[in-house]
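Okay, structure first, notes after.
Missing here is one protein chain; the remaining ones are kept as they sit in the complex.
Up next, subunit A:
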Amino acid sequence: MATLLIAEHNGQELAPATLSALTAAQQLGSDITILVAGNDAQAAADHAAQCEGVSRVLLAQGDSLAHDLAENLSELIVSHASGFSHIMAPSSSVSKDTMPRVAALLDVGQLSDIIEVVNDSQFKRPIYAGNAIATVTSSDATKIITVRAAAFDKAAASGGSATVESIDAPADAGVSSWVSDELTKSERPELTAAERIVSGGRGVGSSENFALLEALADKLGAAVGASRAAVDSGFVPNDMQVGQTGKIVAPDLYMAFGISGAIQHLAGMKDSKVIVAVNKDEEAPIFQVADYGLVGDLFDVLPELTEKL
């Protein structure tokens, strides 16, 4: 058995989610190779080589890999797939885009977003917004898997001494091209990597009012998240959405302000260690999952909380 783990990285280092997926790969007990793809990713490959339990790192660099175009990235993965029993990646917008393409090119199924490794062919994954957990078995010779990072501890990014081998970047598929990015800039921790999250919903009322949440987040060293309603209303950008169809988080502390607790939102945060809910409606469903609930107006609670911490 051998696993090819597709790294999520920023060029400099592996994303924390990659280390969580590495833990899942280690649980398979297989030989592990990490593939680092990008246009300038030597440092990330060196980081991968230091990770515990990694025997080999493949580094592919080239213009065709610069913007994570799935048409090119999937070709790269498929051309190195032979010999691997498992091809894994942490769930992210890149892997969600690319891995099903890899699966179809190999004529195999994909297991999306696993939360538990039962054995080398059996896994658990959430379905119906996490309201049911399915145990599934893959009968394919190559198993294509995306891993829900929040469900696995991070593997140690030290103690390893794998060799880094350069491989060729694929030719550009010629059917798609990158035009532009509009990325959210923030000094705060990244949502899926944060230990604390302060989240706001429709109740926050406006983009300006999100400053109240940001002030609390800065006091706590927390990331800022949001419900779909807050994103749809234009209060905050799309990458802040937590939920079934947004980001899945499981921080030590999740504080929800003015969020009702729809199943789609709960799907993204109910595995947080401690949940705090502040809502003026004492019947709000969010209170059913909250360890600490405070019935009150968020515009009173937020400034007081920020001041007293």
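FYI, a contact is a pair of C-beta atoms (placed from the backbone, for glycine too) under 8 Å apart; a residue touches a chain by one contact, two chains touch by 3 or more; residues count from 1.
Heads up, the rule we're going with is that contacts and distances are computed from a predicted model.
For the chain that does not appear here, its UniProt entry gives the protein name "Electron transfer flavoprotein subunit beta", which is one of "Xanthine dehydrogenase family protein molybdopterin-binding subunit", "Tryptophan 7-halogenase", "Electron transfer flavoprotein subunit beta" or "Sarcosine oxidase subunit gamma". One of A:35, A:117, A:194 or A:220 touches the chain omitted from the figure, and that residue is A:220. Across A:129, A:167, A:215 or A:250, the residue that sits in touch with the chain not pictured is A:129.
In the complete complex, the hidden chain is touched by one of A:12, A:137 or A:206, namely A:137. By the touch rule set out above, subunit A reaches the unshown chain at residues 67, 69-71, 74, 92-94, 96-105, 107-113, 122, 126-140, 173-184, 192, 196, 220, 228, 231-232, 237-239, 244-245, 247, 252-253, 263-264, 270, 273-276, 282, 287-295, 301, 304-305, 308-309.
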